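Missing here is one protein chain; the remaining ones are kept as they sit in the complex.
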Amino acid sequence: MNRVGQGAAAILPIGIAVATCMLLFALAGYDIISVILGVTEGALTGFGSFQQTLRWAMPLLLIALGFLFCLRAGEFNIGGQGQMMMGGLGSVAVALLFPGPVWIAMPTALLAGMLCGLIWSGFAGFLKVRYHADEVIVTLMLNFIAVLLVSWVTTGPLKDPAVRGETASTPKIDSALRLGGSDGISPTLLILVGLAILAAWVIAERSRMGVQLRYVGKAPQAARWQGMAVRRLKFQAYLLAGTFAGLAGAFEVLGPNGRLVTGATPTIGFTAIVVTIVGLSRVPGIVIAAIFFGGLQAAILFLPIVSDLPSSGIKILEGMIALFVTAEFLRHWRQR
Amino acid sequence: MRPTAVRCDGITVQFGQVRALDNVSLAFPVGQIHAVLGQNGAGKSTMAGVLSGILRPARGSVEICGRKIQSGQSAAARAAGLDIVHQRFSLPPSFRVAEALEFAAARKMGGLVYSLRRIERRWRERLDAVGITVDLRSRLASLPVETRQSIEILRALANDARVLILDEPTALLSPTAIDKLFRQLRELRDQGVTPIVILHKLKEVLAVADTVAILRQGQLVLPPTPKDTLTTSRISTLMVGAVSVATRCATPTKDMPAADLCRLDGIATRSRGSEPGLHDIDLTLGQGEILGVAGIEGNGQRALAETIAGLEAPLAGRLTLAGSDVTERGTAARRVMGLRMVPFDRMTEGLSLTSPLWENVQSWVAERFRTGPWPLISIARMQESTRAILDRFGVSYRTTTQRGDTLSGGNLQRVILGRELAGTLKVLLAAQPTRGLDFAATRFVWQELHRVRDTGAGIILISSDLDELFEISDRILVMRGGRVVGTFTPPYSARTVGSAMVGAAE
Amino acid sequence: MEFLDQFTVTTLRSATPIVIAAVFGLFSIRAGIFHLGIEGLMLASAFAAVAVGTASGSAWIGLAAAIAVALLLSVIYWFFIDQLRADTVIAGLGLTALCVGGTAFAMQALFDQRGQMASTVRLPRVISGVDEGLLSYVSELTVLTWATPLLIVLAWIVLRRTHLGLQIAAVGDYPYGAVAAGVDASRVRLVAILLTGFGCGIAGCQLAIGDVAGFAENMTNGRGFFALAAMLFGGFSAIATALAGLFFGFADAFGIFLQLNDRSGLPTQFVLMAPFLLTILIVTISGAIRQRRDRL
Partner (left out) sequence: MVRKHSRILLQAIGFMLVALGAPMAFAEDRSVVLVATQKAGDRGPIDGLIDGLEQAEAAFGVETRFIEALDPATFENTLHALARRGTDIIVTTFFAMGAAVQNLAAEYPETRFVVVVAAPLDPPLANARIVGYATQENAYLAGTFGATVSETGHLGLIAGVPLPYVWADVNAMTMAARAVKPEATVTHAFVQSFEDPVKGREVAAGLYDRGIDVIYTGAAASDIGVVEAADETDNLVIVASPPLVEQAPESVGFVASFEWARTMMIEIENALGDFESGFRVGGIATGEIIMTFSDAYAATNPRAPEARAATETVYDQIAAGQMTVPYDETEPK
């Protein structure tokens, strides 16, 4: 099937999912015109809306790119959430505790974020390739554990003395070390994300390792006979996934958030998996899908301001999209 | 005139652009063993699929024992009395014998819940009746191939099949097992069952069939005809068309210096499932030598291949490749030293069917692509070299980006050979390189093996086809139970090699 | 000894929904479907049990409604993964998200309640009114906890002693053989998914009107995923899966016990990690054992 056809096959289920949701909301008595207006204004046309779309596309994109490597290697690493949190933890620790000048502290903080993500993912990868521990369960558990670790760090060693009560958070990072403001993204951040996309594309499509990874995922037996180090390649896929997710966490704390907070972005790792699938497991596709879901996320935040739709309605929409997204509505047409 | 067991009229099957069967009409009379003969891709398996109702033809009708069946319905074909034993076993390998038979039986034990003891009693009788001794609680995967095939045939007969189609039944069997199978088929014929055997080996057809039908490129070139009225050359000509048929690749063995290219000293491996491990294997391969490894499938050949390939670490012993000890080194390192491999199963071990051809043809670990520390690749250059290889090995393809599964079996094997033989090599390990290939493709493989041998490389050829081994090997080892039980040099005798394989006393 | 009784009862109660969901989840996983929608099915049935149970005034009608909702959602799931060839894992996650949102949405749209809903009915208890001794603990167990062993045996029989069980195993394990035997794989998958839905309905009902009487948003709290872990850990066998589910109940009780008896001075978060770490450890050990067995 040609590219246009593939694109249509990827977009159509989303269209149907959205339409189904709108119908459901209309039946439940909500004003879907205001919902649609809210979504458009929140994602595209409102003041600073597109900035918000990009702000949410950024972590989705990075986690999805990481997930892509594992998916290609045939590993279902759903630990992007936890890996991102650990990345944020690593970055924030360096940014708060590192006394050196900015030009050293900044790269160190980014590297620390990537390293923490890598270790968190690498641990799951190690258990998988070495002991065949099911990666779905292990990464799920590691997500829970990462939440608790962040909770400990933000109420214990790196607790912000000024914040009390309901919130657990580290202090704000020195503004010299910030990569962007609280309202979204900055040119620096965009350039860094662009570099990350380029790196992911080069590794996935133009490196020996990228091709081998794909081969290992599709035909592990053939890869073995060709002498590819199957287990090492799979492990490397985990390391890559963790690095990218860790970078997402680093960008979150050094960029928009400016600190590490318990309970921030709790479901982004799940959405990122959907982004990878919607993006047809291709780097350019993932970029487009990330912007789409980033827009949806921005719209979700804006929507309650203009519409009565409860926040659970948006959860339905997300679930509906995931349910529909891999469905082959065009199967019969494709066979012909 | 005998009554007709199976008749089909104007069957046409289309797979995409390819017409797998083109307006085929034929009738098989009752009470004879019929052979359907043809090369790969001639449409034999498609024919079997249509007759057994698994495939729905674009046009045409099928009649079994006088009953017209709804096309595309395997249950209807079964009810009409036709059953099929596929080349690939149809009973789930993870099932226990009794469970598997009960699962596939048309008439189940009554009641919603069965008792294991009752179904075991039921099948025990059936198995005893045809002389299969097997533990009903053992899992199919753990049984020898012959036993599994017998169970598959029993399964079909238990459904009261009047017509029994066997698709390539000899592919996995040893010569003795083939003889036994043919005896069994004759008994069945005498009991009134009509066996239809799909084969591609002329010798076996002549051994068992009463009539022969031949397909070529989807067309019926010979309707079922009594064997006695046909000559070997006539059959060959009909099978391959106008091309002249040579049965031998006449390449004389050259005298080469006897330097050891590959050497196994006292290699032992652990056993895996029903497959025995290797016991104290000593083996040397000289320059310019084709060393055949014979044996009934499942007697350690896989362990031998995987040990040489570096996929299985031996428990004991030493393995030398071109003079250096590689026992501790991995597959990649061995490839760099000049080892090349054609694995057993080309669909899963040889290639990735869902990857584009250029990814399959590039050898990702061999030295010619180790272009320094730079880890990036140029796709244009890779595709160019892929085209060169594919063209040289006569693969018919459209682009280097088409997926592996768009090619036929013979073409896939050419792709593998292209990848493995394109550079310089010292040792080639070829496991079942011609299994399932038609005559032309087989001949191509043999030619390539000879060419490689003539460059001074050594070849270890693992095959369950004695004819092939006799044809091209300079020396033959026979494996049984994970040991080397005999070494033979030309002229070979099928009787002595065969008895070494089954362990019969001389 | 007192404490041991309580520990046992907590284990049993925590394990009940996981065990039921896991054992019936086996039907799907044996048919080759990695069913991540279990969590969502349980949540939706929990909601249905409270909503319909309260409206009708009968816990049994609540149970029936819970099962009915789970079956209906199962049909939808089947339609997507079988008829529309959707990815089982992604569609399962989607189904779960849909149920998380859908229950909250329905609670607000239909009952004008947010966050939680109390139930006026609850499942009966087999032994009641005993205040002393061992029986006093057991008297807190609902009829479904008592029925769990029966359900396990039922699932085992269907899986191992019926033709349906063989067909499910063949469809999941060796689809080629299933087709060759004339099995309608699509229909078998539907039946398998429906059976899973049936179990999830019961499990969800137990959550909502069993040991407590009320529904809270997202009250399944990952139990569906633990049920999947139990299946993997139990190697897809009914009895071992039930034991694995019991283990997760134990891990829960152990986590609570550890919290209450914590004298280590460790930060609380680390104590709370214990059940998750234990699960990773167990999955790793079972993976290593399976790997060894496969290799031999």
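Quick notes on this structure:
Letters A, B and C mark the chains in the order given here, with residues in each chain numbered from 1 onward.
One rule holds in what follows: a residue touches a chain if its C-beta (ideal position, glycine included) is under 8 Å from a C-beta of that chain, and two chains touch if they have at least 3 such contacts.
Keep in mind that what you see is a predicted model, and the values were worked out from it rather than measured.
Remark: the absent chain touches shown chains A, C in the intact complex. Among A:G100, A:P157, A:G194 or A:P266, only A:P266 touches the chain left out of the display. Although one chain is hidden here, its contacts on chain C can still be listed: residues 2-3, 6, 9-10, 13-14, 17, 113-116, 118, 140, 207, 211-214, 216-219, 221, 252-253, 256-257, 259-260, 265, 267-269, 272. Contact between chain A and the absent chain runs through residues 8, 11-12, 15-16, 18-19, 33, 36-37, 40-42, 45-48, 52, 151, 155, 159, 162-169, 182-184, 252, 256-257, 261-266, 301-302, 304-305, 311, 329-330, 332-333.
Convention: only the chains that are shown with their structure count from here on.
Remark: chain B residues 54, 74-75, 78, 84, 86, 88-95, 99, 102-104, 108, 112-116, 270, 272-273 touch chain C in the complex. Those residues of chain C lying in contact with chain B across their complex are 157, 161-163, 166-167, 169-170, 173-174, 176-182, 295-296. Residues 309-311, 330-335, 341, 343, 345, 348-355, 359-360, 362-365, 369, 375-377, 379 of chain B are the ones that touch chain A when the two sit in their complex.
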